[in-house]
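Notes follow the structure.
Note that one protein chain is taken out, while the other chains of the complex remain in position.
Then we have subunit A:
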Amino acid sequence: MNNGNGEAYWKANVRLMITLLIIWALVSFGFGIVLRPLLAGISIGGTDLGFWFAQQGSILVFLVLIFFYAFRMNKMDREYGVDEQ
């Protein structure tokens, strides 16, 4: 493996990871807990959107995040020539 390639691959990986972790924190710690008062106006099924994010929404977003990460990384593995052969 070419070392420069490995370094660029790792940087791209960390960049993708940080982006996805920001979304991860936003839906759970953000919408679900700290920012819930901001969503208080949006009502859903007898409560507000923050409650929905805390009990359902964040879990659904987590699922999307993992599969998106797996999909992007599997593509990146090939682009940078570091995939398993």
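Rule of thumb we're sticking to: a residue touches a chain if its C-beta (ideal position, glycine included) is under 8 Å from a C-beta of that chain, and two chains touch if they have at least 3 such contacts; residues count from 1.
Note that in this section contacts and distances are computed from a predicted model.
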Name under which UniProt lists the unshown chain, selected from "(2Fe-2S)-binding protein", "Cation acetate symporter", "Transport permease protein" or "Succinate dehydrogenase / fumarate reductase iron-sulfur subunit": "Cation acetate symporter"
For subunit A, residues in touch with the removed chain: 1, 3, 6, 9-10, 13-14, 17, 20-21, 24, 28-29, 32-34, 36, 44-48, 51-52, 54-56, 58-60, 62-63, 65-67, 69-70, 73-74, 77, 81-85
